[in-house]
Every structure is written in C-alpha cells, then in structure tokens.
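Complex shown without one protein chain; remaining protein chains in place.
First chain written, first letter: the chains are A and B, and each begins at residue 1.
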Amino acid sequence: MTKAAGHHPTELDVVLARHGRDRLRLVQILREAQEIEGWIPPETVAAIARALDIGVGEVESTLEFYSFFYRRPRGAYVVLFSDNITDRMLGNRSIFDHLARRFGVRRGEVSSDGLVSLDYCSCTGLCDQGPAILVNGVAIPKMTLARADQIHDLIRSKVPITAWPKEFFQIDHNIRRADMLLGSPFVPGSALKAAIAMGPEAFLVEVKRSNLRGRGGAGFTTGVKWEAAKKAQGDERFIVCNADEGEPGTFKDRVLMQYYPERVIEGMALAGFVTGARSGLIYLRGEYLYLKTPLEEKFAELRAGRLLGRNILGVEGFDFDVEIHMGAGAYICGEETALIESLEGKAGRPRIRPPFPVVCGYKNKPTVVNNVETLCKVTEIALQGGATYEGYGTKQSTGTKILSVSGDVERPGIYEFPFGVRVNQVLDEAGARNPKAVQISGASGACLGIREFGRRVAFEDVPTAGAFMVFGEDRDMFEVARNFAHFFAHESCGFCTPCRVGTAIQAKLMDKIANGHGTQYEMAELTHLREVMRAGSHCGLGQTAGAAIADTIGKFREDYEKRLAHKDFEPAFDLDAALARARSVSGRDDAASHILDHA
Amino acid sequence: MFHVAPTTRKRKVRIATTSLSGCFGCHMSLLDIDERLLALAEIAEFDRSPITDIKHCGPCDIAIVEGGVCNAENVHVLRELRANAKVLVALGACAVNGGLPAQRNHVDVGECLARVYTHRSEGQAGAVPNDPELPLLLDKVHPINEVVRVDYFVPGCPPSGDAIWKYLTDLIDGRIPRLEHPMLHFD
Partner (left out) sequence: MTDFETFLLDGRPVRFTRGQTILEAALAAGHYIPNLCHHPEFRPHGSCKLCTVKVNGRLGAACTVKAMPGQEVASDTPELNGTRRVLLQMLFVEGSHFCPGCEKSGACKLQALAYDLEMLTPHFEHFYPSRPIDASHPDVLIDFNRCIMCELCVRASREVDGKNVFALAGRGTASHVVINSASGKLVDTDFALSDKAAHVCPVGAILPKRVGFAVPIGERLYDVDSISTQAEKRVGEEV
C-alpha cells in the first residue's frame, strides 16, 4: 500500500482504500477527502493523483469543476444560502446580510478566526419552505432572522451541527394533492412480484403500452429506452437514477426519495429486471446529502427482504444492487451524459451524442438513465398494467405528473395531477395570489403570462420537469430573468463557446440594465445572443439559457423598459468608476478627474 | 445607419479625424493613399484633425477615430466627435479592440503609476502627479465601441492605405463598405 502524503495521510488512505483507488470514483474520493480538513490542499491533490496513478491536472480538472469542492481553506462552518428567485422572494438577501454583519464576514470570504464562511449557492430544492441554507452540506429550511441569530450563536459557541436543534433540519413533504402515485399505498416487493410473474418481456410490453414518458423533462418513452439498452451490445449494463434535481424550482424528487424510497429503488430493480442490468447507481445531488443515510438504510432493509442483492425474491440469476454517488454542486450533471462523466469521476461536461447512453453510457456500457419520478411510475405499471394509463392524462402524455409549486401561493408544495391539467387549475388549487406569471419547468423552461393560463401541462403543450414557480402581480419579471441569467452563467460547464461566453455576456447585459445603464441596444443584444446560444450550444443548458429572458422581454417588456436609460447608447462600463483607482493614487478629486455626465 | 449619399455631394464631405490612445500610425496610413489624397481633397474637407490643427470638432459627416480610450480626455474627445458626426468610424486595432495600449489591462493602474513615480531609484522618489491639466488614466484601456456607438470598423495595425481608401470611398459613394481578403487583416 502506498503511503499518501498530506496532513492526514491515514485518513486520506482510508478514503482511498474505501474506493479501491479507482479513478472512476474520483468525485466520491474528493468529497470524502474534503471532509478531513474542510478543503483540499495541494498535498492532498498530489497524494490522490499518485494513488490513482493519474496526473495532478486530472484531479484538478474534476476538483475545480464542482462548486462544493474547495481549493482554499473554508470556515469550520460553511454556510451557503440558496439563491433561487423563490428564496429571494422570501427574503434570503436580508437574512444573508444580517448574518454577514453579525459574523463580520463578507460574501465568499472566511472569517478571520477561520470559524465561518458565507456564500450563496444555486437552488437547493427547498423552494416550498425557503429561504433555505446549507450548513456544511446539510439543509436547513424556513430561515428567518430569528433562526439566523440562533445559528449565529451556535456557530460562535462551536456547537457541532449534530447537536443543533433537530427542528432546524425538519424538511416537510408538503404533499397537497395526491393522485395515482402519491395517493396509493405500496407494499415493497409487490411491483417486483408482479413483474416477475409476467416475465421481463411481457413486463416490457406493459411499460411500452403505458406510453410512459420520462419525467425529467425531455419526455423520451421509457419502454423504448429500456428496450434499446436491453438490445445493445455489452457484457454489463447499468441503471442510473438521475437524482440530480438541480433545476431551480423543482423539488418533487426530494420528496419521492424521502417519502417513497421503496418505489424509487424498486423501479430501478424493475429496470434491471427488464434490461439485464445488475448494478444501479443513484446520482444524488450534493444538496441532498441529508437523504444519503436514510436511503442507504433503506437499501439494507431491502437487501434483508431479498428485494435487492442476489437472487431477488428467490429468482435464480436476478441480481440487482444499488449504490449512491453523490454530486458536488453542478447543475449540468442533470444532463444525462454529463451525469455519466461525473459518475466516472470526471468534470461534468456533456458528451457528444450519439452514441446515446443506452448504447454507450457509464464505463461505455449500455446504461439507462431515468428520472426519480419515472422510476416510481414503473412500479405502478407493474402493479396495474400499462393499460391503466389509457384514459389517464392525455393521449401523448399519459398518467400523472408531479408538480413542485412555489412562489406566490398560499399552499406551496407537491401537487400530483393527471397530465393535461390547465395552468389555471394548478393556480387555483395552490391558492395563487393574483398571479401575473408562471415559470414552468424552471429557469430553462417557459414563462407564461395571464393569457396563457388556460394552457395545459403536457409534453405536447407546456412540457415540464416539474417546476411551477408563481409570480404575483407585484413581482418584477426582469429580476426573475436576471436571477436565471446569473444562474446559467454560474452553471455553464464551459465546454462550448456559445454557452460559456454567451451566458457570461448575457448576465453582464442584465446587470447593466439593472444598474440603469441599459438602452434599447442592450435589449436587442439580448435577443440576438439568445438566438446564437440556442442555435450553437452543445446541450440543453446553453440552448435554453436565454429562454427566460426572451420570454420576459416578450411578455413583460415594461419590467425592462422602466429601467432603460432614454438614450441612444450607454458605455459598457462605468466611466467615472474606471477613474477611481488613478484618482486615489494621484490624490486628485478635481472636476477634470471625474466623468459624471452621460451625455 | 447613415451613408453619405451621392446626391448630397453638391457640397464637400466633411471629415474629422483624431488619434486617442494610438500611435498615429493609422493617420500615417491614411496619408499612404498617396496621390489619391488629391482625389479625396476634391470631394472632402477636413474638420478637426491633425491635418488641420482645428482643436474642436463641428458638425461633420464622417469622424475617423484612431486609438483606444485610455484616459478621461480620450472620453471627452471621443464624445465630441460622436456628437458631431453622422458616421463614426473606428480606424485600426486600438480603436477596434484596444490594441497595444490595452495590453496594460492586466496591470493594476494604481500600482503602475506608483511604480513609475514613487519607487524611483537614487533618492528621486516623488509623488504621482496630481495636476488637473493631466488627463487621468482609466483603470483599463477600452476600444471605442465600449464608450460610444460606433458605425463602422476598419481593423488593422495599421489598416493599409488601400484598405482605408476602399472603405472611405465605399462610404462616401453610398455603398455598404466591405473589406475582404487580403485587405482585411488585424496586424
């Protein structure tokens, strides 16, 4: 055994040994290695590179890609504020500022005593109970100024998080409307028994008959995907559960994994049963760390009940087991090929497709990537048959869909509706307060105005992965779009030119408008950029990164117009501020040392 | 966008030129149109320009700007030209993308000034000059299109006399000006 260098060689050795010094497990190794000191010092990078027999640069490539990996020291308590637009609407900024003041620390910095660091992060999937924060990776919902003060005191007193009041960490399911899936009892093993009774071929026929389409947003037919993976060449196959629920405003997968884990896991086993895959991987987003242990306990329980492991339910040769891979803060990993790259321990940059994962996925083997909700749905099909879906939902979008409703509503939370439900009905049931807009399917989705509230949630009309963010009449849709613009600039993987550069320019232009320096010129620029990003981007992130801006310019132009300077042109930068440095070193403050007008 | 339409050619086209943070190389290149200068003089007259030594610009048809925006004075001059010209042309690499002066942009301007004026050897340590007559430096050098609206761009360091002539005559004759290989170059 090679001895790893670094401050804590033994602890790192344990981590490396646990993962068999496997390069494919680099993301997991880095996650655990970071727990040793709260960050990853250069010696640890070097030690990991040596142990895995790869270059330092390759370790850095993965390390620098993920938001939750740190190359510089962090506070003993890392406090991250979820910064989705719904968190903003619930006042996260003032709570952040309050806490920053109390700790005397600025955004992105570590307090001088090394106790705490404070920053924002992308949506943590607690939009129905925000504002939310993560403390050392663990989620705390429903933040208030009072709770911030309590947290301040706990941190000052160096109380370990495990000893913090349990109610801080209480995450509610907020299930407001249950239908086919959420409202039916489920006996673990029942779906497997039904499928085994049918046999894999017949069960696949049922899945196809149901016309079940992927609930992650793209809507690919599940049965077709399974069949393709089953038929693909390969000595090994994999079932991946995409639990990287990073789309701002979406949180239904969190509820399914917390309250319906048997359905999720059994759905994976069913996929294994049909395709012949023996390994299942749950790619769990880093923000959902608190779900890891309960899920693993559930695995153990299911193994004990012969619902996972070898010879499931006594069927000779039906072997299937599951493990969790944690993400580390990268929205792009929700894209299935980026997710697979991440599973393989690399930066999450989307692959070129084709080949598609069903042919060449994890470890270049046939791989089915299904959304959490999709996997729950297949348990229904096993129990009730594919024909049950006929007449449920619409012809092209069968069955029910779970919506994550947040924003300006009386009852935020989880709503299960048959596909085809009109936007209006969802708004009514959730108690929307004078809604002026709904952002459907998250930052990358569509923004609907009042005149479109009669449209239907369905693949053929308004498709959605589940997010349903409601904005009341007083909300400023420019700020909504600006929030999303910064989200995309932060989350762009950087692989392709249009997305890497385009999202950054887009965010700058939105800031320019926000600062009162925008003109019609910037409006035209945004519209043009959107077209280039949509036309040229490698994956859905870049292709949709300008959608919210285009939608809001089209439907809520007044929210932009009121900010525009009524001029032909405004400089790209603040001219007077650009003189500040020279003013300060020369000690000048005369009239000629300023450019105050904007002629 | 304005073109100098042939029908307006009853009077001469009025042209202003200036060099902001540039080296006057583009102006030299303008003179490189050689004998065509005579043809240009037939149809054009010059407002503010190093050629005329007029200090402030009046209303004109075309303003040609060499150099990037490096200091407060550059901003004022550029704005004066923009306010007076129907058509503003960025001439040369510095005006188009900052050029050589913009290579200082990764250096902190405060440290740079301090290094030059206060850390001198042999006991000559002085202070950063604070005379209001001196144009104050911007923290970065910018191409002119980041400060005013620019209608046309002629890249090159410098653009050749031929390229300038082609572009100018296209403009004056009301054609959409175009530069193609091999006249279009960035160096």
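For the reader, a short list of remarks on this structure follows.
Just so we're on the same page, a contact is a pair of C-beta atoms (placed from the backbone, for glycine too) under 8 Å apart; a residue touches a chain by one contact, two chains touch by 3 or more.
These figures come from a predicted structure and were not determined experimentally.
Taking the complete complex into account, A:H538 is the one of A:R285, A:K365 or A:H538 that touches the chain left out.
Screening B:R36, B:R149 or B:H185 against the full complex identifies B:H185 as the residue touching the chain left out.
The missing chain, though absent from the display, is touched by one residue of B:L20, B:C57, B:A93 or B:V109; that residue is B:A93. Chain B meets the missing chain through residues 90, 93, 96-100, 102-103, 105-106, 140, 142-143, 145-146, 150, 152-155, 157, 178-182, 184-187. Annotation for chain A: contacts to the undisplayed chain at residues 42, 46, 55-58, 60-61, 63-66, 330, 347, 352, 489-498, 500-505, 508, 528-529, 531-532, 535-538, 572-573.
Note that only the chains that are shown with their structure count from here on.
Averaging Cα coordinates per chain places chain A and chain B 49 Å apart. Partner chain B is touched in their complex by these residues of chain A: 521, 568-569, 571-573, 575, 578-588, 590-595, 599.
Considering their complex, residues 72, 75-76, 79, 83, 108-110, 113-114, 127-130, 132-133, 135-140, 142, 146-149 of chain B touch chain A.
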